[in-house]
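Please see the structure below; I have some questions.
Now for chain A:
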Amino acid sequence: MKTVNLTRRQFLGTLTAAGAATAVEAAEGDPRRTGWSGTDRVEKIPTICEMCFWRCGVLASVKDGAVVKLEGNPNHPLTRGRLCARGNAGVDLLYDPDRLKYPMLRVGARGEGRFKRIGWDEALDLFATKLKAIKAAHGAESVAFFPHGLSARFFGTLMSAFGTPNSVEPSFAQCRGPREVGYGLTFGQALGSPEPLDLESSKLIVLIGSHLGENVFTSQITAFGTAMANGAKLIAVDPRFSTAAAKADWWLPIRPGTDIALLLAWMHVLIGEGLYDRDYITKWANGFDQLAEHVLAFTPEWASAITDLPAAKIRETARAMGAAKPAVLIHPGRHVTWYGDDTQRARAMAILTALIGSWGRAGGILLSTPVPKGTFDLPAFPDSPKGRADGAGSRYPLASEEMGVTNGLVDATLSGDPYPIKAWIIYGQNVLESIPRPQLTRKAIEGLDFVAVVDVMPVEQINYADLVLPEATYLERYDPPTVVTTAKQPFVALRQPVIEPLHESKPGWWIARQMAARLGLEAWFPWKTPAEHLATIVEPMAINLRELHTRGAVPFPGRPYIEDRTADDGVIQTSSGKIELYSNDLKDLGADPLPRYTPVDQPPAGFLRLIYGRAPMHSFARTQNNERLHALMSENEVWLHTSVAAEHGLRAGERAVLENEDGVRSLPVLVRVTEGIRRDCAYLVHGFGQGGRWMRLASGRGASDTALMTRVKVDPLMGGTGMRVTFVRPVAGGV
Partner candidate 1 sequence: MKTSTVPAHPTPLTADQADVMLQRHLKKHHIAIILLHWFNAIVWGLELVTGVALIASPIFRFAPGWYLSMVESAFGTRGHLLQFHLALGLTWIAVYLVYGVFGFRTYLSREVLQNEIALDDDDWRWLVIRTKRILGFTREALPSQGVYNAGQKLFALMVYAMVPLIMITGIIMTFRLMGPAVIGWAVVLHFCAVGAVVSGLLIHVYMGAVFPEEKPAFFSMITGTVNELYAYNHHFKWWTSMKARELAWERRHDEEALPAPEPGIPD
Partner candidate 2 sequence: MARWGMVIDLRSCVGCHACTVACATEWDVPAGQARTHVHATPVVGTFPALQSSVFVAQCNHCDRPPCVSACPSGATSQGADGIVRIDRAVCIGCGFCVDACPYDARYLNPKDRKVDKCDFCAARLERGQEPACVATCTAHAKHFGDLEDSQGAVARMVYEQGAGRIESTAAAVGPNVYYAGKPSQLELVHATFQPRASRMPMAGTVWGRLLMPLMLTVVGATFAGQAVAFFNQLRTGEQDFED
């Protein structure tokens, strides 16, 4: 069996250099934040967290080959030494007794979850054999790729070299896709991740469907907390009394699905009362006149009936934005696939942002600063004359062809249209949890010739895999460096291993290289070690590689403000070079060039709209088996309004089963009776009620929102799956 490319000596050499440097140089950041864990001198190695995807800087304390503590890296330009509960609990992922340890081959039927342990050679050979056979019989494009994470890039190269265009990430069609498209159409620039929000300088923060505080992105929380301490005002538009809503100066418990009406009414007030940033709009925007005419009819009174919010409040909050501009932050949200009209809602939010002049301004949304990245001199990827199967660029004209439309690929797999899909290669994605309509996903998988899963934890989907490959955790591997252009201070940061991989797990780069070798695709992997790969990527940045290893990140000067940029600078990359309040691109597609409110279906009698969100101690469905995080929250609860609970005979602490319109029932879930939610909604934290049986802490606890989402509303522009269209009713007495 081929051993890890980096020899032990090289590895330890790097570690020692990094560690020794860290040990002696400590940090130029706040010196009070670094130092020694416990009483003994330990090595502290910087790397990047992967407990979620914000990629905060982490310092790992390593003693005698074991990671004993994780803390924030003060040298990380974005997170500056702070780290959330999940990041702090990363050691429990590393040493999770349930994590995948060795390659496994399915025995028994798909879904049974019976495996045979095999060696890496056999596993990789099998992978190559299968893929070659499928390519020969059905073409390379019949292999679909479901990636996520930094290491996915290695596999992305592999898949593209293999010849399939079908790569789909849930972060687009199940998450931030609509805002990338909406803001992209308006400002010529997608928001990206981490989105460049200057919360700390905001005078007024507007959260629409963002539950920042329960949704934790470390640096955003820091900025938010700072803003709150500095007396910034807060508007929270949320059907639920979230943590943020409890801090808000105005809580608008909006009727779900009517956000566009509210946004249009706000525009009406800002324009009608002359509260928008006139100079900014004149200088930077096109289409104001059309916008002004469009919003004339959308009065607060009109919106009030639709949104179930008092017209006075709508007016008051609009005026507050006008008064505080331009340091007003309309938070673009992150997971924004709600009702199927999400691109238009994102457009409305972008337009509002432009009206108050906060795009590219302090306290608003900042501009990204490009950072040069090295590339490899690779052979051209083979053509795919059949095109993509997921509908990106075709059925969904505005969908990103880089990130793809996951649900489009599920549909294609089921229908065989435009062509058969025969294999799914899943890397770092949890398809049963992240893609709604799991009943379709299961059906699609069952019809495949080959399913391979590369993952860290044995989530339920491995039961459907033919081949399961254990990847090393983020603490045990190199990944491509992350280059963040969307921060006030752009930077490059490094994920490097702090210990050798445990069990038989392997880093993604190694797995990808091994697969490439067996598929005859070595030409696309000219680098032999991750160090070589890294060196090429960062070469044009002209940084000190040693510094990158010892500090974990290297910053560059940023130019985030619109005043510092010129039109030649490519500041607004729309076709007109101006902010497009009125979108000609949308018009050309036959869609509304200005956002319009269209009513969404309301829950039938006896049903509640299922809304969902996050808890600060968990990330999606990733962390429920983590011992420390599980102890903080072992299961979710369904939030029901007091009167709704009473109606159904439910009391706090009892369990209920949620049943959707298709008769699908959740596991029994604890009931939380509260005044803090609208009477037409039920709320669950996502990621619980997981199936499978390999995770002793996670399996079967709480209720799964995903499992209840048997219906979605697809955004026709970019394919996003609107997920807030599930209606449930609570059934007392559990099972």
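How these were chosen: all candidates are chains of the complex that A comes from, given by their letters.
Points worth noting:
To be clear about the criterion, a residue touches a chain if its C-beta (ideal position, glycine included) is under 8 Å from a C-beta of that chain, and two chains touch if they have at least 3 such contacts; residues count from 1.
What you are looking at is a predicted structure, and each value in this text was computed from that prediction instead of being measured.
The contact partner of chain A in this complex, picked from the candidates 1 or 2, is 2. Chain A contributes residues 30-39, 69-72, 81-85, 87-89, 91-92, 212-214, 216, 218, 221-222, 224-226, 228-229, 241, 243-244, 246-247, 251, 253, 616-617, 627-632, 641, 674-679 to its touches with candidate 2 in the complex.
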